[in-house]
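For this depiction, one protein chain was excluded, whereas all remaining protein chains were kept in their positions.
For subunit A:
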Amino acid sequence: MSNEASRQSRTAKLASDLRQFWSEPWFAILTMILAGAILLFIVTPVFAVLYKSFGMDASGFTLDYYREFFSRTYYFDSMMNSLGAAVISTIIVVILSVSISLYVTRSTSFVSRFYRGAALLPLVAPPFIFSLSLIILFGRNGIVTSVINSTFDVEFSIYGFWGVVIAQVLGYFPIGYMLVESTMRNMNPSLEHASSDLGASQWKTIRKVTLPLSQTGITKAGLLVFVMALADFSNPLIIGGGEPFLASEAYLLVVGQQNLEQAAVLGVFLIVPSLIIFIFQTYILDDSGLETISGESGASNAPLSRRVKTVVMTINTLFVSFIILMFVMVVLGAFVKIIGINNTFTLEHFQNRNGWDSLYTSVFVSFVAAILAATIGMLQGYLFARKPIPGKKALEFLTLFGLAVPGTVMGIGYVLIFNGSPFFLTGTVLLIVLNMTFRKIGVGLEASISKMHQIDTSMEEASSDLGSGPYRTFGKVVVPLLSPAFIAGFIYTFMTAMVSISSVIFLIAPGTNLAAVYILNLAEQARVGMASAMSFVLIVIVLSCMGLLKYIEKKTGVSI
């Protein structure tokens, strides 16, 4: 009986939700378009990969490709390599992030700001750039290698598993660092003060207070780095020296053999860990508990004691110098004939029309994708936070999931779906834009939802009480309030799109080649000079765009 009643009330609620949903028809239609787009551009590609991994539509359901996966040590090795490299990279990134964050959050000196800037620098470069620098320095005939070999009489080579790990640490460090740093910054310093007032040494305070308090942030950072490192495909290609890794192997299976089924199986093994981590992070990892103790206290963190500072600063300085060294190698590599072998100054690496064309395409495509992603994210955030939309939890989940899907899987999925009717988009710029957009709208969405939750509905109510319709209210009240979320979505999408590669590499065509893909292609031809030159220009472009935004921020007073 009570069951019956609850069911009735549920139905009634759904009916009233639906009525309300339709009371603003434009928003309703928009929501449906959005939902359709999310399904088409995020969900279907993933399912297409899953479907293909069972050999469907070629030979009917078969487990042959899975059997192949397990029967060959080669594929199994690729999984172990990918997982192993990701775990080790993650651990190193977390340790380094904590070390640099400890210092940066407790000092406002120039050095601290410089370290912070340098630590974030890898964000603006294609993720595989460090592989190139590493080869220049530590390759079999690298500048440092020759010294090591002659001094220690050993045969040292960077190619292989450890090269990939080092490249991943450098490339994915900023992602982990940003999360750890923001957690540590938001921590209430009075707890640390209490600990030290009670006589604990700073080591003990860090171990017993600071780290436990930042545990959630650190875990999140670690998981994110793990997912990205697992999906990394460009570093294994350049510096892997033939060691198999899941993502690069999947890519080679597609481009070298057109064996989409086997590639799909590898894709499934990429996506399962990512999905588990994503669900764990979204539903199980609880980050609300510790927020209560944060907040304004006026006090600032105690500066590091001498002993702690010595240790932390040694690690930091070494790491930051290493990052800078990597970038210096790229810049030098761009301006000399062949770095380390023939160091004559030259500008010839910049005379590369196809390279400049691809840079132009990259800027254009990334810009459009960033505008789209930020707009959609903002709109979606507003609708999801304020409107009674049936199934919005599921849609939100799917949108955020788009961020976690390994690029290689998404790329293969796009190839599978858009290479025929009803949506024949292969080879078009549009497909690249859509791919970049829908993989990233999650960031704008998350920012918008959290912003919407901070804003009381009273402003919107006031606007509507004064006679504005819902659309006018949205345009005049909500959009200005959400502009920081828009900008966050824009910046993130633009930066990542400029250097993204794993997904779009499957989608390029003559005339729509992208800078990052082009640079990877040069690296494959071992054209270090040209690759460095194009990377250098790419980095300069991304940095100038960021500079421009900072300038706008200052001029308009909007915080970015």
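Note that in this section a residue touches a chain if its C-beta (ideal position, glycine included) is under 8 Å from a C-beta of that chain, and two chains touch if they have at least 3 such contacts; residues count from 1.
What we mean here is this: contacts and distances are computed from a predicted model.
Of the names listed as "Iron(III) transport system substrate-binding protein", "Cytochrome c556", "Putative ABC transporter" or "Carbon monoxide dehydrogenase", the one that matches the UniProt record for the absent chain is "Iron(III) transport system substrate-binding protein".
Across A:Gly60, A:Gly242, A:Pro422 or A:Gly467, the single residue that touches the chain missing here is A:Gly242.
Check A:Tyr66, A:Phe156 or A:Phe364 against the missing chain and you find that the one touching it is A:Phe364.
In the full complex, subunit A contacts the hidden chain through residues 72, 74, 135, 139-141, 159, 237, 241-242, 244, 249, 252, 255-258, 337-338, 340-342, 352-355, 357, 364, 367-368, 371, 419, 426-427, 429, 479-480, 483, 486, 490, 508-513, 521-522, 524-528, 530, 552, 556, 558.
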